[in-house]
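Sharing a structure here in structure tokens format.
As you look at this complex, bear in mind that one protein chain is not there, while each of the others sits in place.
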Amino acid sequence: MTKPAAMPWLLCVENLMMRFGGLTAVDHLSFNAERGQITAIIGPNGAGKTTVFNCITGFYRPTSGTILLTHPNGAEYRLDQLRGDHINRRAGVARTFQNVRLFAGMTVLENLLVAQHNRLMAASGFGIRALFGSGRYRRAEQEAIDRAKFWLDRIGLLARADDPAGALPYGAQRQLEIARAMCTEPILLCLDEPAAGLNPRETEDLGALLLQIRAEGCSLLLIEHDMKMVMQISDHIIVLDHGRKISDGPPAMVRADPKVISAYLGEGEDSEEQTELSLEQKA
Amino acid sequence: MNHGGSILAYALQQLINGVTLGMIYGLIAVGYTMVYGIIGMINFAHGDVFMIGAFLSLIALVGLAAIGITAVPLALAIALLFAAAISALYGWAIERVAYRPLRGSFRLAPLISAIGMSITLENYVQVVQGARVKPLMPLIPGGITLMNQNGFAVRLGWLQMLIVLVTLLVLAIFTWLVTRTPLGRAMRACEQDLKMTALLGIDVDRTISLTFVIGAALAAVAGFMFLLYYGSIDFFIGFIAGVKAFTAAVLGGIGSLPGAVLGGLLIGLIETFWSAYFSVQYKDVAAFSILAIALIFLPTGLLGRAEVEKV
Partner (left out) sequence: MSAAFRDAFLSALVALGLFGPIVGLQTVPAPGGLALRMRPVLVGVLVALVFLGRLLFLAFWQMRRAGGAKTFQPLLSAIEKAVPLRQTGRFVAPLLLLLALIWPFVVGRYYLDLGILVLTYVMLGWGLNVVVGLAGLLDLGYVAFYAVGAYSYALLAQFTGLGFWTCLPISGLLAALWGITLGFPVLRLRGDYLAIVTLAFGEIIRIVLLNWVSLTGGPNGISGIPRPTLFGLSFSGDGPGTFAGFFHLEPSPIHRIVFLYYVILGLALLTNLVAIRLRRMPLGRAWEALREDEIASRSLGINITITKLTAFAVGACFGGFAGAFFATRQGFISPESFTFMESATVLAIVVLGGLGSQLGVALAAIVMIGGSELFREFADYRMLVFGLALVVMMAVRPRGLVATRRPSISLGAARAISAEMVAQGRG
């Protein structure tokens, strides 16, 4: 069964369910993410966003349901069944983490080179060519360094390439993590609360970076609490509440959806999101 | 070596022996699991505290006999208390000197320090007490015959019953301590989150010290019983007993007290049954292999809490 190459769906989540013992974290969730778009998953705390995210990126095995990723060339991957490292290597899905997971004791440059591990391993003939310093491996290594430099330049860390990653300020660490994920040349970049802990200026830079990534052909999927950024850059928003989808559509529609407003309202008077949502509405 | 017509009797005897041995391992295993649960380190020297407990028991018994206290129950009680008290002191001193300065340091330093402590204790006892095996005449001989099948008599020794009872009693007291007292609550809080517990005003240093002290006392009880059961000790018994007890703790699920006891029983039973039916020389290989196989399928042990790393 061939799918037409013009198929817009990149990611197709169908009836996803995740149960932890007696607790149903995600309940029959279905949604699609389009190629070349920024899709955001939002919702009040405890809505199950991180659980969905971890299922898509291969950290949880869903209780039931399917997650299908389709490449432009028609190749299909069942993300709910793929092994952890295959999610990146075969399916081309990269991710960042809520608590930044850099290789703190390695330099900024080394972090980006580790991301290109598989390409370098293949070029090194699994060690043999590299052991003898062959030209092909050296070329591949130089290419990898150039790719790293390209990204470092883009995020403004070229001058700190030889510093330990753990010594960078928080905002720079977050950007480095994104650059590292991009060095694996994914077709889908998943970001777990990328704006958490960033000041408004840093958030703006982050938004610009994500838009740039989209412009270059990589699709994005993110979880985020920063409503302003989400509304500004997303093409498609999915709203979860208590593990169920309550809204699905473009930002303008979601913003005005009464179900979404009440979900956030019901959380409490001082909900940041609720305030931001209502501010957005007035805008 | 099966006695043809007395298969059941033979097996029953091994069961009795295995449970007795398992209780001793269980007592040592509890000390390992407590320390690991609270500060996340393998106390390599714990097995040697068991050995010191055995030596202290021997010294006490010999000394009591020399000054004329020959009433067996009285002598045993005094020796047990003496061994437990001094071993507790050793446990406290080891933590204070070798581990506390390294707390918060990176993972491997305390491990090397513990290995160093273990080597130190073994050789310390070897130097001051001599390398020869030390014998003790049987103090609690006899027992009852449970059944007799085709000439094979299943014996349940008084000593075996005593060991099982004392172990159960000690564990019961210990469980009460952990679940009902403020100290126990403090210990469990430290296990969950050390920093937070300190911030809440609980004296973390004291809690950790007491964990080591109690663990050492339990190990001493195990040493005392080992001395009585086997009738001879030497400075090296701590190593292999320690490895097996830690194996038991891991098998049962580290951090879980019932797991430690369960693990101890399993190791004791495997060892006894393997020796009886297959070969004595490879009994340790059997125990270690079971551990390896069990961990392949249950990476956190039988009763262990699955460590879900937050992503």
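The letters A and B name the chains in turn, as written, and every chain counts its residues from 1.
In this text, a residue touches a chain if its C-beta (ideal position, glycine included) is under 8 Å from a C-beta of that chain, and two chains touch if they have at least 3 such contacts.
The structure displayed is predicted, hence computed values, not measured ones.
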Key: Of B:Q126, B:Q149, B:T175 or B:S209, the residue in touch with the unshown chain   = B:Q126
Message = Considering the complete complex, identify which of A:R95, A:R147 or A:K245 is in touch with the unshown chain.
response = A:R95
Task = For the chain that got dropped from the picture, name the residues of chain A it touches.
result = 57, 59, 84-89, 94-95, 97, 101-107, 109-110, 113-115, 117-118, 120-121, 124, 127, 130-131, 145, 149, 161-164, 166-167, 180-181, 184
Ask   = In the whole complex, what residues of chain B lie against the chain that is missing from view?
value = 36, 40-42, 52, 55-56, 58-60, 62-63, 66, 82, 86, 89-90, 92-93, 97-98, 101-102, 105-113, 115-130, 132, 134-137, 239, 243, 246-247, 250, 254, 281-282, 284-285, 288-289, 291-293, 295-296, 299-300, 307, 309, 311
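Assume only the chains that are shown with their structure count from here on.
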Inquiry  = Distance between chain A and chain B based on Cα centroids, please, to the nearest Å.
reply    = 49
